[in-house]
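The structure's right below; bear with me while I get my questions together.
Note that this is a trimmed complex: some chains were dropped, and none of the rest were shifted.
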Amino acid sequence: MAKIVVDVMLKPEILDPQGKAVAAALPRLGFSFATDVRQGKRFEITIDGEPTAAQLAEVETAAEKLLSNPVIENFTVRVEK
Amino acid sequence: MALDTVLIAQANPDAAQPFAELGLKPDEYARIKEILGRRPTSSELAMYSVMWSEHCSYKSSKIHLKQFGEKAVKSDALLVGIGENAGVVDVGQGYAVTFKIESHNHPSFIEPYQGAATGVGGIVRDILTMGARPIAIMDPLRFGPADAPDTRRVLPGVIAGVGGYGNCLGLPNIGGEVVFDQTYLGNPLVNALCVGVMKHSDIKLAKAAGAGNLVVLYGAKTGGDGIGGVSVLASETFESKGPAKRPAVQVGDPFVEKVLIECSLEIFAEDLVVGIQDLGGAGLSCATSELASGGSGGMKVQLDKVPLRDPSLSPEEILMSESQERMCAIVAPENVARFLEICAKWDVTATVIGEVTDGNHLEITFNGELIVDVPPRTVAHDGPVYNRPLAKPAYIDEAAQQVVNPPLPVTAAEIRETILTVASTPNLADKSWVTDQYDRYVQGNTIQSQPDDSGMVRIDEKSHLGVAVATDANANWSYLNPYEGAKLALAEAARNIATAGAKPLAVTNCLNFGSPEDPGVMWQFAETVRGLADGALEMGLPITGGNVSFYNQTGDVAILPTPVIGVLGVIQDVRTRTPMSFKEAGLELYLLGATDSNLSGTEWAYLHNMRGGTAPIADLAKEMRLIDLLLEARPLFGAAHDLSQGGLASTLIEMVLRFNVGAKIEIANPGISLLSETPGRVLIAIKSGEVAQLLALAAKYKIEAAKIGITGGSALDINDSSIGLDELRKSHTETFKKLFG
Amino acid sequence: MKIGVVTFPGTLDDRDAARAVRYAGGEAVSLWHDDADLKGVDAVILPGGFSYGDYLRCGAISRFSPVMEPLIAAAQGGMPLLGICNGFQVLAEAHLLPGALTRNHELHFLCRDQKLTIEKTDTAWTSSFSKGQEILIPLKNGEGAYMCDDQTLAMLEGEGRIIARYVGENPNGSRNLIAGITNERGNIVGLMPHPEHAIDSLTGPSADGIGFFTSVLKAMVK
């Protein structure tokens, strides 16, 4: 059993209203560490056994077609230990 | 990055400029040079190119739209007419109502959620800009075939986007349309309508008057949204490497818009603005040039003062950015402090970016250098005007030759089958899957919404004054005869207002067409405008504004001509409205208006792949008599529901399911009676004791009235056929869940 | 009787809540999120909407608004406090009520007329109803599924703190069909559906919702 993680983030040039709202809320709570916050999605996909190269390629395709919208989002795929 | 300034443009008159990439024709570019007496700076080129685009300048449509002014009825109700952000109508008791439709078709195909969301955001700002509180929205939509894979991508995203934005703004959604047709597959239509209300004295206009008054930009910061096209300026003129990627898609932030609405209304209430304009298409280029030319003409803007989300934007890009949720106000110096204070209360960024000047120059500087110096009218209003060639397409006469004779039900079993088919076909099926995603209760004033004939909202809690709005388009008829199609859509929208008891007052429209460079499309467009102008004149209704969307086509196949017509009406006391259906058994059902046997352009013909024939000829005099009858006989009605797509069959299905009370119908010639879509018909329910009064009024207005049945029971019985309401409901409501659920 | 109605940025149903208070015979006082002042009100309503855009999690940002400090203190001291929809989400985020409101199981915003049964009538906000009474009021939200762990659920059930349950098919995936809950003392109530949109059958599906507002007026007279 392995876990594949797909992270999907809005492209940097795209407005991220949620990240903006979080960035604005932090200082109100007394947190001053952030110069910027972006909010995205994280998918944890469980697969049986160790992932094969073919499976990872499939995950890439699924990430591109289903999990993200390439018009406004980027994604990364990785296997998590 | 080198800045192209007015001085450089003068010193270096022959520099090559990428006008073609920006969509300008050589003669248009030449005209800009002639206006300025020199080549434009790259910032000026950016402004002209976007303001002279089809979308902003109406260059192909203007020459036709003129008719709306020329044929206009004199209406005392019209407070602000075509030309401002939205028309304003007097509805009495000191209230003014403004409403308008806009399209956001292409963006919704690329990114359905954001395209639809920002479409709602844009039209709401147009209404807010007039000084009004937005009070309701509607969403007439068109998609490709319901079972097409791409429709499964586009439709759910569009619905979620309309809902996501509108719900978050706290605007009840009071109606709309969902229609499927092959031609919309690559060209979905996402039109959005917004209604707003204000007191007469609160009307605001887009004008920058009074030298010394300040220009305040407020709302969201400016990012690179929607400026994909203009990056050629930066790449070709300046740096070989080109700029960072610029998104062609705009992302909306409904929360910021909601705050912007409340903040603006507080500012309006204290009378702090001289003029105001929202930033929509063409962003600051549009707002500054329109404000300046709407006022005395002069304005100075310091572009480097504009707060940026993306600090890498060039001045050209800042001028053209279509970042959402921004407004531009003209404020007298003594009011600026208070203005900024209100913005601070709402946590809205507000910045003074310039001032109104004498003279007629719009001067824009960037870090002290003059980069734009233009007469603003030439940007905003003196764009090119095309009289494009038009020609009646060959299909019209071919279609007229075709015999439209779909199979018609005769036996009880066939009638049953027909009713279930009509109930479940995507164009006529229950739309709750869609409308359940929209808030219809917020603001606490919604009297009617889907599935009623029109949306209705109360605008005064004490007097119960209300307004009703309906939008309609019948693209099948417009395809067969665009002139009649426009009139028929107008009549239908007006009728939908009147069935509830509201008096039609004003018209708006959104004209969705293929490419204006196709003479056939241009003919459809011209005929549509002529029909709408003639129809509005005949019905005595002013056209208060609208929107044109061209280039909705895939390859050389255009969408069906789709003029979406919105009609606004007023009702003195919403408590007296007529509901669309009956809760009581034993009422008599009367069909007002006669039925003919023409099946061309009907849903039934479409279901049998028959798209030919001839459209009905609109009889607007009769439509007006029917409206008068509906308004006068209203106290007699237990229910009234319009007949349109799907004919009597569809009307009966919707009525019996509305409150779960059945009906027993007796009709001769059931096929035609159930499926014909003859315009000018309404089904009403009435107590037996009041029939005589109804018939007297029907005679007075020369409208046919025929009894077709009686209410009651738990089935829809037609002649010898019977369908239980549960079975009927299942068939009516399952379609969308199965397709999209 | 003064009832405060809080407006956060993005609140939508504040004017409707104030209208409901007036219909019930009370005086509505508007309270501003950024002002840590309850203006001497006798009870408070946190109305529906999308405060702070519902970004991050519904109610997550609002719960830190300045007005919440005196409000939490007052509610802990027994002042009646009703959170409707977004207001319920704020109460859960502020841990004034247990559990959390999560994404509807069908992942859509859902607006519909919803039947509820009132199960607890000895709270500040439900005494006008009779136990087991069925009412019809609008439900409208995207994140209305009530979630909590088994232990909390058993506690709520055991202590009879579920004030209202959905009737029929579960509209959003809420555990045990929970539509609303109360704290131990019965002064703080969170409710997902919208009684303020059902105070007049002209504009709502019924006038059943008015009972929540008349209840609190009665409670305060006592």
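Note that the chains are named A, B and C in the order they appear, and that numbering of residues resets to 1 at the start of each chain.
Criterion: contacts are C-beta pairs under 8 Å (C-beta built on N, C-alpha and C of every residue); 3 or more make two chains touch, one makes a residue touch a chain.
Please read all numbers here as calculations on a predicted model, not as lab measurements.
Undergrad: When all copies in the file are counted, not just the one of each kind on show, what formula do you get?
TA: Written as a formula over the shown labels, the complex is A x2, B x1, C x1.
The rule is simple: only the chains that are shown with their structure count from here on.
Undergrad: Considering subunit A alone, which of its residues make contact with at least two other chains?
TA: Residue numbers touching two or more other chains: 17, 21.
Undergrad: For subunit C, what residues touch not just one other chain but two or more?
TA: Correct list: 52-53, 55.
Undergrad: Name, in rising order, each residue of subunit A that touches subunit B in their complex.
TA: Residue list for subunit A touching subunit B: 10-11, 13-17, 20-21, 24, 69, 71-72.
Undergrad: Would you mind writing out the residues of subunit C in touch with subunit A in their complex?
TA: 52-53, 55-56, 61, 64
Undergrad: Which positions of subunit B touch subunit C when the two form their complex?
TA: Touching subunit C from subunit B are residues 160, 163-164, 167-170, 253-256, 258-259, 345-347, 435-447, 458, 461, 574-575, 741.
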